[in-house]
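For this depiction, one protein chain was excluded, whereas all remaining protein chains were kept in their positions.
Per-chain residue numbering starts at 1, and chain names A, B, C and D are given in the order in which the chains are listed.
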Amino acid sequence: MIGAARSPLMWVVHLSVLLLVLIWTLPTAGLLISSLRDKDQLAVSGWWTALSSSTRNDVFRAPTAEAQVERDGKFVISGNVRDSDAGTISAFGISSREPVAFKAGETADLSDGAKLTVQADGSFEIVSDTSMEGARGQRIFFTASTPPRFTLDNYREVMNASGIGASFINSLTVAIPSTIIPILIAAFAAYALAWMEFPGRSLLIAVVVGLLVVPLQMSLIPLLKLYNGVGGFLGVPAKTYMGIWLAHTGFGLPLAIYLLRNYMAGLPREIMESARVDGASDFDIFVKIILPLSFPALASFAIFQFLWTWNDLLVAMVFLGTGNNELVLTGRLVNLLGSRGGNWEILTASAFITIIVPLIVFFSLQRYLVRGLLAGSVKGG
Amino acid sequence: MQQLFYAILTMAAGVLACVAYFFGTNWILDKIFPSKGLSGAQASKNLRITNAIRPWLFLGPALFALTVYLVYPVIESVWLAFHDKSGQEFVGFRNFIWMVNDGEFRQSIFNNFLWLLVVPAAATFFGLIIAALTDRIWWGNIAKTLIFMPMAISFVGASVIWKFIYDYRAEGSEQIGLLNAIVVAFGGAPEAWITIPFWNNFFLMVILIWIQTGFAMVILSAALRGIPEETLEAAVIDGANGLQIFFKIMIPQIWGTIAVVWTTITILVLKVFDIVLAMTNGQWQSQVLANLMFDWMFRGGGDFGRGAAIAVTIMVLVIPIMVWNIRNARKEMGGH
Amino acid sequence: AELKFKPGEDSKFNWASFEEFKKGHDLKGQTLTIFGPWRGEDQALAESVLDYFREATGADVKYSSSENYEQQIVIDTQAGSPPDVAILPQPGLIGDLASKGYLAPLGEETQKWLLDNYAAGQSWVDLSTYAGKDGTKALYAFPYKIDVKSLVWYVPENFEDAGYEVPKTMEDLKALTEKIVADGGTPWCIGLGSGGATGWPATDWVEDMMLRTQSADVYDKWVKNEIPFTDAAVTGAIDEFGWFAKNDKNVDGGAAAVAATDFRDSPKGLFSSPPKCYLHHQASFIPSFFPEGTVVGQDADFFYMPPYASKPDLGNPVLGAGTLAMITKDTPASRAFIEFLKTPIAHEVWMAQSSFLTPFKSANKDTYANGPMKKQGEILLGATTFRFDGSDLMPGKIGAGAFWTGMVDYVGGKSSADVAADIQKAWDAIK
Amino acid sequence: MTGLALKNISKSYGAVDVIHGIDLDIRKGEFVVFVGPSGCGKSTLLRMIAGLEEISGGDMFIEGERVNDVPPSKRGIAMVFQSYALYPHMTVYDNMAFGMRIAKETREEIDRRVRSAADILQLTKYLDRLPKALSGGQRQRVAIGRAICRNPKVFLFDEPLSNLDAALRVATRIEIAKLNEAMADTTMIYVTHDQVEAMTLADRIVVLSAGHIEQVGAPLELYERPANLFVAQFIGSPAMNVIPAKIITAGQQTTVELVGGKRDTLDIATATSEAGKIASFGVRPEDLRIADGEDFLFEGTIAIIEALGEVTLLYIEGLVANQPIIAKIPGILDVARGAKVRFTADRAKLHLFDEAGKTYRR
Partner (left out) sequence: MTGLALKNISKSYGAVDVIHGIDLDIRKGEFVVFVGPSGCGKSTLLRMIAGLEEISGGDMFIEGERVNDVPPSKRGIAMVFQSYALYPHMTVYDNMAFGMRIAKETREEIDRRVRSAADILQLTKYLDRLPKALSGGQRQRVAIGRAICRNPKVFLFDEPLSNLDAALRVATRIEIAKLNEAMADTTMIYVTHDQVEAMTLADRIVVLSAGHIEQVGAPLELYERPANLFVAQFIGSPAMNVIPAKIITAGQQTTVELVGGKRDTLDIATATSEAGKIASFGVRPEDLRIADGEDFLFEGTIAIIEALGEVTLLYIEGLVANQPIIAKIPGILDVARGAKVRFTADRAKLHLFDEAGKTYRR
């Protein structure tokens, strides 16, 4: 459509896409930034503030009296309130009631007669004429402006968790066949429903649509029962990779058949007829004509099925064991979270680690969503 | 390394077995009822037989999997719906009677209708717009990947994301929720968004729309690319502008796919529970059927009867969609 | 695996019990699967205890957990492929499993052991006794790893800075609350948010108030719905909570923020500069959610949620929660595991690390890793009355449903009577 | 031996009847051309023979075997679709090789046949292209190539040359004729709108109209002795001129009066009962000559002159309102528009049709 490409309204298109992309990525951007932030900061300030320097109020606990050194007859405890990050101290205080009582560089009198000075660069000194006592270090409240600071700690923590590598492979072992098998099965079924004549065809289509709605949770108990039965009967474990592939296949089939059938039914009839006249059987037609021409639909469904199986936890937990050779990545990551699930930093980092593989899949399959696949095949229409 | 090797081996075995089935059965069928090199009458008789059998060979694995994994559980659910808590005792319609008298259930039905009205339409709409617009720009693929991203994010990730959007802090303190930060920046008062009855439904819907737009976009983008280019050219020649081409030429030609996407999302909406579960668990009057079902199924030991009764209700709700799809399929096939 | 503490090395530990157990059990070649709620750090801690069981018996122990463990245990038991041992924090769910016949009774002997060895033993036995499939009551669960809930957390130095004292009675606590308000501060941080479980922290408040305004007997009737939710005793307790939470001045962010704030985020207000609040009511696990580097005992501390001076007869009631182990598949290994839990060492190893309290009298208090834990342990041991978290005892639909929702509605502005009526209605619906 | 037999074949799409009971026997090895106005059912008939369209009524036999229910792949046919129906994802080579690969021919044989077909159709340069990078005519040639590569019992061609230029059309036509000769046992059925193709290729032509057969016969037979007005006008281009007439005297010879009043006596026998009846008088444009003397058929004014080089077409008005009579005169003519001219024709080449359009046989 070169006509459209030249249209003066092109910038409107660019702008609207940009706007939509912004809206859609903003939440994810928040997640990404959050995953790079210090875990304590997460619940305290908005993620967007991480991008600019910010003023923050913080508390620092000075070393205990044990750390004091004698210098020129005075006892001194010194250090720096800013642990690692740079930044400037603008004010400080010694009581929770007045955390900004003093300007940087000023000196505050402590209750036990010692004097505290905090410089703008964060260095502080507690100076006392007498040796200081007490098991507790002095709290220093300070207000600092901090430049943006990011850390890869969250990722390091997730990546270093034991068994992550094995789980990664387990997840792939689950996801790849669970994507390919249903596509194969569904493609054959979709072809039959789209182009083969047999009684009850449209009823079957309706049933497939109806089955789309079956809540997964409903199926788990009966199926696991069945698996246990079959496993017991055959003397094999009930929870195997085979079992989960089939389960994902079963759960993914309605959507697969529905999408693929719709697509296949739209292919030009003449091409099929032409192949039929050329002597091709239904099987030949399916393999040699329909499959290559259905690539866009196959690719789209593959993307979704992969996503779903990759991110799935429930089905994996029910139908697959939890041993090192079986625990999937999502399961492994969830186990990193505390029992009460408050580790936002792990959540954010692991969300980004798990997203990578699906995005690769999406990106690599996206090129099959091609234009003009059917161009030149028939004249008319 | 060894694990990787085994993994590849099992994967290959699994996929090959599947491929072997289709090739194998077809081969066997053609061996049992050969039609090549046979006399006419016998050949055509064999052909009739193979033609009658082959669809079922193609459908076989799918039907098997659907039956085992979906139909059988459905039957079990229906059976359970007429039984008590533990599935032991037949109780007739008692679960259903309880259901219609339950305020929460009625609330869920109402909310579900809201969801059904808004989410499929919005997700399909945005998906279509994005698919159409990104098709024309050089950075379309990048844009698509970004918009697809929400789909790829695991559900836990998504719930954290939206926590960081809807989070509420008291007025005066620093807002860490983006929405409230914006509201405050414009001089408004922060709100605990997901606790505002009725409207919170919409805040939850936004999440699903955000996720499902990627789905709609991918499917519709494939469909848009399947439109014969010549018809667009013809429309350009006929003087149609971009919008007219979009509405009068492209949309009608992918209408079938739009219907499919809409149907799929509608059904998904009926099933959706994890968003509600994670964000509100149905509190503040945001309950939906699927979450209610989940609640009754598994919370504290569960009441399978009531859970199944709700599940059956959800399944009944798709019947109109099924009928509509049958009609479409019939029309489509008749037209050829 | 490497044992956390070398047997025999540190004399604080009761190594004899370990050796004795080791002698009595040999499960080489057997597998024990355990399914529990502990993930993350807790999982690592649990594994460190299981290591001793492995070491002692030679059994192959597989522990697993899941985000949806409640759902999963239902599925697994129902479908007939349960783990050997399940560990769950919800007595309600356990009762349900027991009534469906999925659990094996632990026997008289264990019941007696609990009575003898756990502080407030009868409370624990009552908690672990459920009706089986045939209706007969039996001991089905073994409490292990307890959290104390009746705690109020504060920052001692902030108290010092402002000149506040730790209150000894509920009256004092209320006075302190008012004083902080008068000083221009905000006394409480309360957050009920918990995703799908939003509302539960409020139930702890109500239960604590219940125990402080009514006798344990009334409490027991309440959790069994022998007195209705609408009873004045209950609405009274709810309103006690309301006194704290429904007053905009009392809570950080005002009453509106209570339901919306995540319980994991709410304690952070104690530590901000200047402090957003001075007090936080939460169970013993909460330090996990304190800012990194917070040292309990120094940067933060707790006090026992005090009783009313005006009701001395109620004593020092302690509200708690915890996990209970049960046998879902009766094998020698799972029996042995319950036996293992009866050894002091099974408790001490975890005590010596973190986030573990036990009412087991024979476990050496000195093994507690730090002072605050020991202090909590002592609260547990010194309890005159111990009551398990009421919402966990109620049927799931109530304790993990209507009650939560009700509390959310309550802080949202509904009256206690209306809320109680709603909850009671829900309860009636499942009878 | 009968290659293909249609017995009372009919077809309807829902309520629309498209083919109304067609009976036709085609010898094995015969070359039959279907002609007829656009939309008369030629493609439909072809598709029914191929087995692509359900037969609504009647029976079809290929080499004696009833094939109503035999699927296309087993009928031993090759077909060139009117709409090409190329495989969009295959190169030209693969498009042509597809049928043979299905038939499990050897690789060499496939290559040989594809290359020879490509050679004939001047497609060799394009063998590696996808259909979408071909011109209309090239696509059509691929469609032809795909058919002629194979070795079927029956060839079906649906307007296979319509998008080719004259030279290529002649060349391809000759190749098809050769093919027909080389494969004496292969029946060919060919749909075309091109008279020359029809006349040169056909053993027999079937003229269809609105779903039924008007006439079947050898090409010259149709040209010289059309069974009725429809065939007479359909075969030949420009079409035969038809002038309303009245039979004045019937008998061994027939005298008719054309509109305009001119009378003429034809060598056509009519039953005496026909006298006085309305008839149609027909003369082909190419049979008209400019009359020198008084012996003329009719007279008219030249309205349009179309000089085609080889011949000149004259559109003559004045005889029948709104329907000029066309004369096709060889060479480039030197006449002026508006001139009054008289025309005559060889008496043996005149046609007469009765009121219903049936020919009065000579």
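Simple rule for what comes next: contacts are C-beta pairs under 8 Å (C-beta built on N, C-alpha and C of every residue); 3 or more make two chains touch, one makes a residue touch a chain.
On a predicted model such as this, the values are computed, not experimentally measured, just so you know.
> Which of D:63, D:105, D:159 or D:214 sits in contact with the chain that's absent?
Only one listed residue reaches the unshown chain, and that is D:159.
> Quick one: which of D:219, D:300 or D:357 touches the chain that's been left out?
Reading the full complex, the residue touching the unseen chain is D:219.
> Touching the left-out chain: which of D:9, D:60 or D:199?
In the full complex, the listed residue that touches the missing chain is D:199.
> With the missing chain put back, which residues of chain B would touch it? List them for me.
Within chain B, the residues that touch the unshown chain are 228, 230-231, 233-241, 244, 248-249, 252-253, 255, 335-336.
> On chain D, where is the contact patch with the chain that was removed from view?
With respect to the unshown chain, the touching residues of chain D are 13, 35-39, 41-44, 82-83, 133-138, 140-141, 158-159, 162-170, 193, 195-196, 199-200, 219-220, 223-224, 233-239, 284, 286, 306-311, 313, 328, 330, 332.
Everything below uses one rule, namely that only the chains that are shown with their structure count from here on.
> Where the CA atoms of chain A average out and where those of chain C average out, how many Å apart are those spots?
It comes to 32 Å between the two C-alpha centres.
> As a quick test, compute the distance in whole Å between the mean CA positions of chain C and chain D.
The mean C-alpha positions of chain C and chain D differ by 94 Å.
> Which residues does chain D have that touch at least 2 chains other than itself?
Those would be 71.
> Which positions in chain C touch two or more other chains at once?
If we look for residues of chain C contacting two or more partner chains, we find 67-68, 71, 74-75, 195, 262.
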